[in-house]
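As you look at this complex, bear in mind that one protein chain is not there, while each of the others sits in place.
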Amino acid sequence: MRYVVAKDSREAVALLNTGEGARLLSGGTDVLVQMKLSGVAPDMLIDIKRIDGFNTISAEDSGFRIGATVSGAKMGAHPALKTLWPGVVEAVELIGSTQVQGRATMAGNLCNGSPAADSVPAMIAAEAVARIEGPDGTRDVPIAALLKGPGKTHLAKAELISSIFLPARAARAGDAYLRFIPRTEMDIAVASAGVSLEVDENSVVTKAVVALGAVAPTVVSVPEAAAALIGTKLDAAALEACAKACTAACNPIDDKRGTAEFRTKVAGVMATRAAKIAYARAGGQQ
Amino acid sequence: MKQEFKVLGTRPIRPDGLDKVTGKAMFGADKSVTGMLHARILRSPHAHAEIVSIDTSKAEALAGVKAVITGDDFADVENRWSRYTMQNCMAQGRALYDGHAVAAVAAVSKTIAAEALKLIEVEYKVLSHVMDVDEAMAPGAPVLHEGVKARKLGDDVSGNTVGYYSFGHGDPEKGFAAADEVIERTFKTAAVHQGYIEPHACLADLGSDGKGELWCSTQGHYMVREVCAEILHIDASQLRVTASEIGGGFGGKTTVFIEPVALKLSQKAGKPVKLVMSREDVFRASGPTMSASMDVKIGMSKDGKITGAHAKLRYQGGAFPYQMVMMGAMSAFAAYDLEHVQAEGWDVMTNRPKMISYRAPGAPMAVYAVESVMDELCQKLELDPIDTRLLNAAKEGTKSSYGPTFKAIGLVEALEAAKAHPHYSAPLAPNTGRGVSCGFWFNFGGQVSVSMAINADGTVNLIEGNPDIGGSRASISMMAAEALGIEFDRVRTIVGDTASVGFSDVTDGSRVTFAVGIATINAAKAAIKEMCQRAAKIWEIDAEAVEWVDGAAQPTGHNAGNFPPMSLAEIAATSGKTGGPIAGHHEGAPDKAGVSFGVHLVDVEVDPETGFTAIKRYTAFQDVGKAIHPAYVEGQIQGGAVQGIGWALNEEYIYGEDGRLQNAGFLDYRIPVASDLPMIEPVIIEVPNPGHPFGVRGCGETAIVPPLAAVANGVAQAIGVRMFALPMSPPKILKAL
Amino acid sequence: MARVVIFGSLRAFTDGAGEMEIEAATTRELLKKLAARHPALAETIEAGVSLAIDGEVFKEAWFTPIGPDSEVVVIPLMVGG
Partner (left out) sequence: MSKIHVTTNVNGDSVEFLCEPDEVLLDVLRDRLNLTGAKEGCGTGDCGACSVTIDGRLVASCLVLGAEAEGRVIETVEGIGSAKDLHPLQRHLLEHAALQCGVCTPGIIVAAKALLAENPDPTEEEARYWLAGNLCRCTGYDKIIRAVLSAATEMRGENA
């Protein structure tokens, strides 16, 4: 195996293009574990952490652009980012231990392609957009459009994510992410939900995005669940309808982490609880 | 009679503490020598398979590979228990569980060793497997080994049934007939792993002349020496085993898994070999404890008196014969004074890793079942759970359910302390339940050797043969200081290698502070006798006229007051002129270890929408006889309680239909993490053990016994539904709601 | 004569006898006489047993004195963690 430090994204793309066996190394918290446990044996690891701009959080159009190699710990230490998208930052900070937080990145979490990735439901709820660099240049793609299946994304050959953009948001808006795990830390999500809401001056929800994790082959956006919240003040009926829509959208598996029945039931619980937090953050009053 | 102590009961800094907070302490994997090879083990991917052939030629041809071994490299051993141990370290003929070692490689680097493993070609013929205890015990199940079925068992159980035990007295049926309420329930508990953070590791160097050095992480280096000498067919005297600092064991390091393999590779390669298990190896091929299927029936009168009790315990202990259900059958009803009681147990083999002890082995699951039924009876009869246990509690003079009549024990004291504690009467929040359970462990004595040297500067060196797993060097130094009448920091205790002090049994059964303590006191007595004789010579009086008081010899009888007391330091200073070095030693096998009871109280909160259980408050009461170093006694109680909480809530071995382990890592084998827990309040009860000069009882194991039922009883109260299987993971609780 | 109690499942090897009197000064003597009287029990004794003498459990201690009125309970050998 070779270890190569890429100087810029063009070099990283070129190196990725040299063969099938090249993998990117950012935080390494997935790829190094896969090399240890799953027999993943890349020919080359391309370290992209020293590429200019990849490790920075920058303000842009009243939103924030998060470089591909920015760690969870770094996002958590950015007060303005936390104020704008608290749910996204919370989600990223739930990935692994404090030690993993020192390395793990939001872009890596996305590229790993796990349906249980913590940051992905929150990013979808936030309508985040990935900036992709590839042999054919640069393109911007909404996160939801990148998800393909367990371990897979719609990134083309030799493409990489250079940053993720979290957009500006309305004055009365809030987001939240919740996951269920059997312990309080150190587990992979068994069911999770990211919710982003906007409310009007009367506390009525005007816009909503609800995304669920660990209940289908990919993280899924559930427009029916969002629709159940829009036009309401998150009354009991709205929350019940939201939970029901979530349940209907679930297509999970039984595995060592939880039964399909459990995931389905808890996904709705996570979504309604996250919705309440997001609503409060948006300044909504029931 | 309450003894007064100067050193015992204080909380000095442990002697190995500095090394452990600065990273200097040497654990199993921390030692390296020049020219050593790195070893890796190839493991079976099948739960049960015939090994048709193994071709190691390509691996042997790889540059940098210095030795490859398989089961064929090990000659047979006479003792069948040692043979099982050997065949667990390296399969011969058949792989008996997922993760069973089938070959091993030693190479100049870890990378090359790993590459070589891929070049070993094993042809397997997959055989049918059985994982569940009830299925394995049923007639017609695939039998792991022929000819090892327990004597006197009928055709109603399969050949996997390798042990049957029964304990009790009276006639339970008579007892049930006299009851106002009889409850009979069936329980299941999952296999759990000891979960020590340090994987098994060793560094072996065995020459063709049979002389060997072995450094390893173990609870008993004499055990390692004897088992390895037998398996390798070398003399015990020629194999020196040094115990590294041990990064946790909890029973899981009371046998060998890798040491014979490393020695054999070293012998074959002619070089030192380092072998370290990965975490995945640890889960797949070391430990775990038994899983269980149990029926418990208890009859009770309206006022709470137990009229009869019967338990049937079926444990599976993995791929080889073993004996452990007996401890469960003996523990099940130990807390109660019963007229009619019977506890039966069956040991059963399955295609899982060979079980090894885990803290109070066999007891937690049996007591979980019994204490759950007790709780249900109390609920049904509207009785206070502590009052009911007090009404039935075993005390001095009780004929125990497993035979012996109890001497002084502290169960009543522990129950009364629990009842009086503010925790028991604190208000409960919604969705919260409070659970109570008793627990019991026997505690052991056993073989022990201690050698004590009085140095010319008045300090003391003590060598003992039991690896220090939780601070025992501190408690042993304290007991030496107490017995000699000197300050704690004048004593240094070390764990000697197998060539430097006599045989000692493994560090298990909560025996070290008790047994090494007795040997230390006796070694001190021998040294004191010698020091008194030296003083007598100097004073020119009879040795009998000298006594040892407060760390000094002083004349007694008609000589009293004639000479000023002569301190240990003063006598030691002139030892070179009065007859040479002064020392004391003791070798023995003390018994009368004194059983220990505990009572745990826990508040749990269950989220009714997710089935998540949070531990909100925990208080653990335990009779420890005499707490030598109270901080480390508290630590044992807290640590045991948390292991039990893990067992109750989330820990389990998860197998697929194919018999492969699915959660061989700390990500999905979920031991409690810091944020899962509240503070664990330990309450030390001291009812002195009449069998120990300082009143010591073992304290290490009892605390893992009560949490299973305490948490389960709390959950039952919180959700109004009783769970009959552990772990009570959220999916199971939510399904029950 | 010491009163010897054979516990539970061990009775399968004593033709059901649960209690007996044996004249013995030490545990070793007692075990020898017990094995001679009940040959089926010999294998278990050889493999190792624990003895509770007047409530104290002893592990394989041959020369432990047994009083004339002692109660000796024979139980399987115990192992720990």
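Letters A, B and C name the chains as they come in the text, with residue numbers starting at 1 for each one.
Basically, contacts are C-beta pairs under 8 Å (C-beta built on N, C-alpha and C of every residue); 3 or more make two chains touch, one makes a residue touch a chain.
The shown structure was predicted, so the numbers you read here are calculated from the model rather than taken from an experiment.
Chemist: Relative to the complete complex, which of the depicted chains are touched by the chain excluded from display?
Modeler: Within the full complex, the chain left out of view touches A, B.
Chemist: Return the single residue from B:245, B:505 or B:603 that touches the missing chain.
Modeler: Among B:245, B:505 or B:603, only B:245 touches the chain that is not shown.
Chemist: Specify the residue from the set B:124, B:165 or B:196 that touches the hidden chain.
Modeler: B:196
Chemist: Out of B:471, B:502 or B:691, which residue would touch the omitted chain in the full complex?
Modeler: Once the missing chain is taken into account, the touching residue is B:471.
Chemist: So which bits of subunit B touch the chain we can't see?
Modeler: The list for subunit B reads 11, 13-14, 16-18, 20-27, 29-30, 32, 110-111, 194-199, 245-250, 276, 278-279, 469-471, 629, 631-632, 634-636, 638-643, 665-667, 671-677, 679-680.
Chemist: For subunit A, which residues touch the unseen chain?
Modeler: Interface residues of subunit A facing the absent chain: 1-3, 5, 25, 28-29, 32-33, 35-37, 45, 47, 49, 71, 73, 96-103, 184-186.
Operating definition for what follows: only the chains that are shown with their structure count from here on.
Chemist: Let me spell it out: compute each chain's centre from its C-alpha atoms, then which one is farthest from subunit C's centre?
Modeler: So the chain farthest away from subunit C turns out to be A.
Chemist: Could you please state the distance in Å, as a whole number, between where the Cα atoms of subunit B are centred and where those of subunit C are centred?
Modeler: Subunit B and subunit C have C-alpha centres separated by 26 Å.
Chemist: CA centre of subunit A versus CA centre of subunit B: separation in Å?
Modeler: Inter-chain centre distance comes to 44 Å.
Chemist: Compute the distance, rounded to whole Å, between the mean C-alpha positions of subunit A and subunit C.
Modeler: From the centre of subunit A to the centre of subunit C is 68 Å.
Chemist: For the complex, which residues does subunit B have touching subunit C?
Modeler: So the residues of subunit B in touch with subunit C come to 151-152, 164-168, 250-252, 254, 323-324, 326-327, 329-330, 342, 344, 357-361, 402-407, 442, 444-446, 508-511, 589, 591-593, 691, 701.
Chemist: Touching subunit A in the complex: which residues of subunit B?
Modeler: 280, 609-612, 614, 649-650, 654, 662-663, 665-668, 670, 672-673, 675-676, 729-731, 734-735
Chemist: Can you tell me which positions in subunit A touch subunit B when the two form their complex?
Modeler: 37, 180, 182-188, 190, 255-259, 261-262, 265-266, 269
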